[in-house]
Structure formats: structure tokens, C-alpha cells
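Working notes for the structure below.
Not every chain is included here, but those present sit where they belong.
Think of it as A, B and C in the order they're written, each chain with its own count starting at 1.
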Amino acid sequence: MSPRIEVGVLGATGMVGQQFARLLANHPWFDLTWVGASDRSAGKRYKDATSWRLDGAMPESVANLTVNECKPGNAPKLVFSSMDANVATEIEQAFAEAGHIVVSNSKNFRMEDDVPLLVPEVNADHLALLRLQRENRGWKGGIVTNPNCVAVPLAVALAPFKKYGILKFITTSMQAVSGAGYPGVPSMDILGNVIPYISGEEPKVEIEPLKILGELKGNRVENLAAKVSAHCNRVGVIDGHTLTVSVELEQKPTFEQLLDDIQNFRGLPQERNLPSAPPVPLLYLHENNRPQPRRDGPRDNGMTVTMGRLRPCSIFDWKFVCLGHNTVRGAAGAAVLNAELMHSEGLL
Amino acid sequence: MSPRIEVGVLGATGMVGQQFARLLANHPWFDLTWVGASDRSAGKRYKDATSWRLDGAMPESVANLTVNECKPGNAPKLVFSSMDANVATEIEQAFAEAGHIVVSNSKNFRMEDDVPLLVPEVNADHLALLRLQRENRGWKGGIVTNPNCVAVPLAVALAPFKKYGILKFITTSMQAVSGAGYPGVPSMDILGNVIPYISGEEPKVEIEPLKILGELKGNRVENLAAKVSAHCNRVGVIDGHTLTVSVELEQKPTFEQLLDDIQNFRGLPQERNLPSAPPVPLLYLHENNRPQPRRDGPRDNGMTVTMGRLRPCSIFDWKFVCLGHNTVRGAAGAAVLNAELMHSEGLL
Amino acid sequence: MSPRIEVGVLGATGMVGQQFARLLANHPWFDLTWVGASDRSAGKRYKDATSWRLDGAMPESVANLTVNECKPGNAPKLVFSSMDANVATEIEQAFAEAGHIVVSNSKNFRMEDDVPLLVPEVNADHLALLRLQRENRGWKGGIVTNPNCVAVPLAVALAPFKKYGILKFITTSMQAVSGAGYPGVPSMDILGNVIPYISGEEPKVEIEPLKILGELKGNRVENLAAKVSAHCNRVGVIDGHTLTVSVELEQKPTFEQLLDDIQNFRGLPQERNLPSAPPVPLLYLHENNRPQPRRDGPRDNGMTVTMGRLRPCSIFDWKFVCLGHNTVRGAAGAAVLNAELMHSEGLL
């Protein structure tokens, strides 16, 4: 049995940081031994510096860790990052320069040409960008990112359509409040209500899937040349982003072909049986009123993207509903799976 | 001052029937003097036959009316109908034959060639179909319908775009639970959840706006030749359906032109100052997170359609959000406004 | 017709301040001509200084008022106050010294011996404390307060029991999120959840009703000598605090006597037909599942306290449910009614 790997978390006291702490407790490969947060928290024990917002109790194993400043040095080689966007650029860069592998949930580097934006079932080969990144930037370590919480289920759900040539898709999201962190969305705004706007969300949803679904050509990724239009909304759901999607394809597969492609969709995480990999990354539900966020979001610990209602679209070719757990598959769980993929590739 | 007009309600004990009772109490023109319901209720007083589900108390004026069977005869000439679809065809027809004007919220006759499907601000001229209807069917009375609760805000919001040639639109609805009546949607299904399906809804949403936005040519309506694709969802909201819309136009107006058209959109109800007409039928809200169903649905007693976030769509031309109060503007209030229009046209 | 009275609002940009602005627009006696807020807002127009959080649009009449610093001087004689507790003491005192009548929703002076804590239907005679207050403090003006949002419905519901000698009552509240202001309760905390704690609330609920229900003896109020125990909880409701109450009485009225007392309960506001007075201040609902906050909170613009389920308690004598609209009857509406009472007493 291979030796365990020590890992750290940058921004460990925030909501996504807490998800990292939860997911890394009892991880079969990784030991969380180092937590970093703002200077205000540094020096305190994690349990004293953190207002635990997740269900259940804080894992014992992290509770007594001492919080560090977010500076490289004594941190483990592998660090997960859930830094706020306004400080992530500088800090993640400092860690990468100092030789750390930064597996980041922050948006800052996602669209950089030499940074992988990974969904391991979809574009594991984009990890090759790491070599370019090191050459370009002279870093000993590197940065690998996971997508926005809407882009993940979109990319997974559209991956089986890719071989038919995706030309356009329009999507409307109904997003859970946990995506806004804590305190996040005021209850006065969302109880019995819908907010038809999420700051900064639509541009991310319109560009990130194109990179994820893009082709690695030499040492660069050629984005998918599809047009995307997104309408992002907040609804009174705790976890799980639900999306309606209409998509136009170049080729015209039958319903049976598409459904078959969807149901047989698997990736490297399933092939290698990575610890956080769901058995079926894209689960098609045949009931006509599924997927639903409260009922289907938690499947396989939140790592399965669910899909349903595939039917012809009278304007484009097909329309469907898909759903992903935003704080797991769309955030911390995505990063952990990325790290597992990297380990299985011998990159850690 | 003109004499008051007696009116009746078919299906008066159901949810939409109760809305009729509420809206007709204190109406400046109409007196609700007759209520009809199922045989089981006939003979009872309205207050004994009805489980009142609306906020506030049952209006005194209706409480002591005796419930009649849904048969023409002693009913007033003008009857509103909120019959269940499985009985509406026969009953509404019987009333129309017997000389009654049936102003119906039921879906049964909406798409018949000789039946007006009215939104008075949009297609008041379609009332001309009544003549054809009488000729065709030999009825002394007639049937006039209002659209589905999603079709109303869609038609109102798209009306200002019509002059630029509407080619296509894709819409995703986030619909309130009151649209499903009572008991309707179980709380176990919708608390903290989204249901991405509403039985029978999408076909109605895809066809009704085309008739409403169609052109009266001679004595028939030529439907708008646009393509429509709808995704209908239920969310945990009490009243108010929120829609995202992407639309493609033949001509290419500027943002300013469009906004101007939207803000200046008025119809006959405003011109004639009909009692239930909202001052501004389509209210554009400039805040980037509006309209919202809980906050904007109740404007002007639920009769105003609100709209916001008009912006370019990277696939079609424009995208926006619109919202209508489903049990008022999308049901009983729509029918009352239809009757007011007919009265102002001298048709009652 | 008597001349109109100019009024001001201290803390006008906050949530309760906005309720004042809403309630004072179109008031038959009062003209809101002056708004005060923090130094940061002073000098701006009200509409530029305020994030309007209430349903519907900001009243035109207040939108263009210039925000003043909260200093006496050019303010009208009558000012409503919804200052934060941490600044209310100093500012309200400064206004009272300078000759203003401060009708306050803040908690700071509520329990002072020489300050009326008013519910006009219950203890209008406590206004007499104003004389004492002026003597004690040498103020030319004065301060009159309204109770906490739970204490109001409790005091109104218990008022008819008072003549039988209230010995003890235990109450559990289920309180709406609007009571916590904006942004207030995070949606992550309350969606599909109950929070069994509200900071600082139980002590207020346990003491304020005793003063309201107390007897004016000479120039002081002797608090009701009852024991009170409160359990305060937050639930996912927008407006309306629901309370269960078990009460022990010295005398033993019959159910019919009590119900009669409850249904006939009226006060000075009803007698004098004050503009904001509900026709029936304590409305008993006979359905076994009422009152309910969403359905019964808004009755009579939120000014009616509703009550139901009066039945024997196997430990004390009686138990029941009561409900009040927390931001209207329990805050701004309470203060407006206090001012109307004072005006009808010739005290303005």
C-alpha cells in the first residue's frame, strides 16, 4: 500500500474550505495536516477560528490543527485552494512558484491558456497544460483548477453530445443558495421568491464549458466553437443547481443513440476507480419529473451529475434538464477528484 | 351612470372560482349574483360548499349565495367559467348555446379557430371572431377565453417585439405552486426543491402565444409564424410565474428602441381606463435583479406584467426576464379584464 | 378639517424606517417632510441613500427628500424613531430635550419608569407618564415607545384575560425573518429549518407585557405581577410572529365568557376611529387551524392581532394561538397608531 499524502487547504475557514475539511477527513489517500487562512485566524486552532456551517460536526482530525498564514514554506506539497478571488491570484502564484501543486476552486486562473480547467471525466488530457505552465512561468509547482459550479454539470451533461458537434446551447439555471457562501443570500430575498440574477455568473457559464469541452492541440486547448447563452437565477434550494438546456448539433443522432451515449458515458475516474469518483458520472433518470435538487443532488455523496427529460427541441435539436451538487461536484469535491486524478497520473 | 351588470361564475367553489369571487366583490360594473358548481355542492350556501383558500375572509356578498347546478336557465347572461377541463367543453357549450356569454379560463376552447384567446392589451381585435363563432355554431351567446398563466406574461412581454418580426423564442419558466390549485403540489415535493416538469404545460406555452400574437385576417387569426421551445419548472413560490426568454427577431432594433417600445406599450384597457386595467401593463424594472415574484407579482393587484434584464443574447438577439401573477393576470383577473373589454365594446 | 401635521423619521433608511415611509405616504393627518439617517447618508436624496427592501415601489413623496443628520433643529415637532439601539439613547434624548415628541420603536427607553410603553387599545392611560417624564428630566418634549414585536400580540391577546387576574403564562414564539431586518437571517440558516434562539428576545418578551398590562397608580405604572416564561424561535416565514400561549388565571371564567370578552375587546383607537386602527383589534378565528402568518398576518394592513384555538390547558387554565404582523403592528404601525392616539389626546 502506497504511503499517505499530506495535503493543505488555503482558505480553510470559509464555506468551501469547510467542505474540503469534511471531504478530506477519512480520505483513503490524503491526510489533511495543514490549514491556511487570513492573518486574523493564523495562530488559532481551526476549531476556534472557524464558524462551522456544514451539517454534522467538524471532523476531529482538523479541529485541533493550528491555522497558518497563507504562505508557502511549511505547507505540504499538495494544497487545495478556496481563496477569495481578490487574494487568490497572488497567493496561489506564490505557492506554485515555491513548488506546490495548487488544486484550486478559485476562478482567477481558470481561463489562463496554460492552466488546466479540469473535469476529470471530460478532459483529463488537459492536464498536459501543466508542462507548458511550468515552462511559461518558471514555476516549480503548478496550478490546476476546477470549473464554476454551473459549468461542471453543463460540461458533464454535454460531453456525450460532443462527438455530434455542439453548435449552440441556451441554458437557464436555478441555483442553490449555498453557492453564495455564508451569510450569502439574505432570507428576506429568497424565501418564497426567485432572484433572476447572480453577479458575475453568466459570463463564467458562457465561457468555461467551451474550454472544458475544448480539444488539446499540441500544448494548447482549442475551445469548443459553440455559441452559449445563459440565464442565471437563484432559487430557495440549499444545495444543487438545476439547469434547463436546449442544444443544437451538427450531426443528427437519434434519441436512442444519444441516450445510449449518455448512459454509457464514463471517464478516467471510473476506469481507475478513483476514491471520489461516482460509479456513473452522468446518471440519466427516466421519471418525467427528475432530476430534482433536494432528492437527486446528494447521490453518491454529491459527485453524480443527474440528467432527465431528454426530448426534441422545436428550435434547436434537443432539450433536457441536468443537475449537479454545487458545493461538492461543483466545488470542493471537484478539486479533490482533480487531485486524485493527478495522483493516479503520477503528478504528485 | 350605467346600470350594473349581473354575472355568474361556473365552477365557483374551486381555487380560480374563489379568485373570481374575490375580484368581483366590489367590482364597479359587475354584481356577482349567481354561482354554479358540481351537483354535490348545488343547493348549499356558497360559504358551506366552499373551503376558502385565499388570504383574507370570503366576501360577505358571495357567502350567502345558493350554489346552482351548472346549467343555463336562471344564470345571468354573463358567466365566468373556471370549470375543470374534463367537464368544461360540454357545460360551456350548453351555456353559449343558451345565449350566455361565457368568459372562460378553461383551456378547452382556447385554440379553436373561432374562439378569441384574448389578452386585451395585445389582441383586443380578435374579439371579432365571436361573429364567426356564432355563424359556425349557431350559438346565441359565445365563448371568449383567456390564455394559460405562462402564456399571458409571455405574450405581453413579447408584444412590443412583434413589429420587429419575432422569429424564435426559447423560454424557461419557474412557476408558482398556486398554479396547481389546491391541494395541488405536495409540500414534500417542493420545499427546498425544484420540479422540472409540469404536466401538459409546455405544449400550451409553445402554442398559445402564437395565437395571441397572431394577426386577424378577415374572420380568422393567422398565428405568428415563430418557433417556440419551452422548459417548464415548478419552484417553491406561492404566486407569480417567472420566465427567462431568449428571442430572435427579423429586424434589428437598438436597445434604446426596444426599451422605448416596452416602456410605451399600452393597450385598449389603458386607453379606456377599464376598471381592472393596470396603469402600465408591462412595467420595465431597471434594477439588475428584478422582477421577483414575491416582490413584483402583486403590483397593481397582480395585473401588471413586469420585465427586466433586457440584454443581448449571444445566440438569438435579446434576452430578458418577465413575470406575471398567475392566479390574477394569468387566470381570474385576465377573464375579468376580458369581460370589461367586451362591455366597453358593447358586446354584453 | 384640521391642519396637517409635519412629521420626521429618525433612522429613515433602515427597514423599520422604510416601513414608516410606506405607512406615512398618504396618511390622512401626517405629512412626512423630514428624514434623518447616519452621517454617511446625510445630504443625499432619500432615494439615493436607501436600498428599498419593501414590496412595491418607494413612495414618490419621500423619494426626493434630502436626508438630514439625526440632530434636532429643523426637524418637525413630531418624529418617529427607528434608530439602532446603540445610538438611540443619545439621539432620542437630544430630540426630547429640544422639545420634540419622539415616538420610538427602539427598545432603549421602553422599560424606563417614566416612559409610556404603549399599545393604544390596552393602556392608553399610560400616556400620563409623559408629565412625570418632563418633570423628572426637564425635557420640553418627550419620548413614547411601542413594544417589541412579540410583546404587542401577547399584550393584545392577553388584555381580555386581565380582569380575571393573570398569574402566569408560558409562550413559545415562531418568528418571521423580517424581524431581523436586512440582510438579517442568512438563507442558509432558515430554509427548511428552525432556529430555536433569537438574541436578546426572551428577556424582552418576559418583561414588556407586564408593563403594558400594568396599572397606572398615581404617576407610575405598577407592572402586572404575573410570571412569564418565553421560548423564542425563528421560522421560515416572511412576516408575522405566531405564538402559542398557556395562561393561568386567578378567577375561573367559562369558555363562553372568555370568548365573549375576546370578541368584544375594543379600545380607544376603535372608539375614536383613529386612521390606523383596525376595526377589530383582536380577531378571533374559529377554524381550528388558524391564525396562520401568511394568511392572517396581512389583515387590515397588518394592524389586526388574530387569535384562535382557545381551549383548556391541562396545567394552567387556557391555551391559545395568537399572531401579529411584526413589522407593522409590532413596529412602525404601532408607532404610527401611538402618534395618532397622542394627536387625538391633544398632545401634539
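Rule of thumb we're sticking to: contacts are C-beta pairs under 8 Å (C-beta built on N, C-alpha and C of every residue); 3 or more make two chains touch, one makes a residue touch a chain.
None of these values were measured; they are calculated from a predicted model.
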| item | value |
| --- | --- |
| With 3 chains placed, the number the full structure-file assembly comprises | 4 |
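The rule is simple: only the chains that are shown with their structure count from here on.
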| item | value |
| --- | --- |
| Chain whose Cα centroid lies nearest the overall Cα centroid | B |
| Interchain centroid distance [CA atoms averaged], subunit A/subunit C, Å | 48 |
| Distance from subunit C to subunit B - Cα centre to Cα centre, in angstrom | 40 |
| Computed distance of Cα centres, subunit B from subunit A, in Å | 42 |
| Residue list for subunit C, restricted to those that touch at least two other chains | 191-192, 238 |
| Complex contact set, residues of subunit A against subunit C | 53, 177-178, 182-192, 236-238 |
| In the complex, subunit B residues that touch subunit A | 168, 170, 172, 174, 189, 191-197, 206, 227-229, 231, 233, 235-238, 242, 244, 246, 288-295, 308-309, 313-316, 319, 321 |
| Residues of subunit C defined as touching subunit B within the complex | 55-56, 191-192, 238, 294-295, 298-299 |
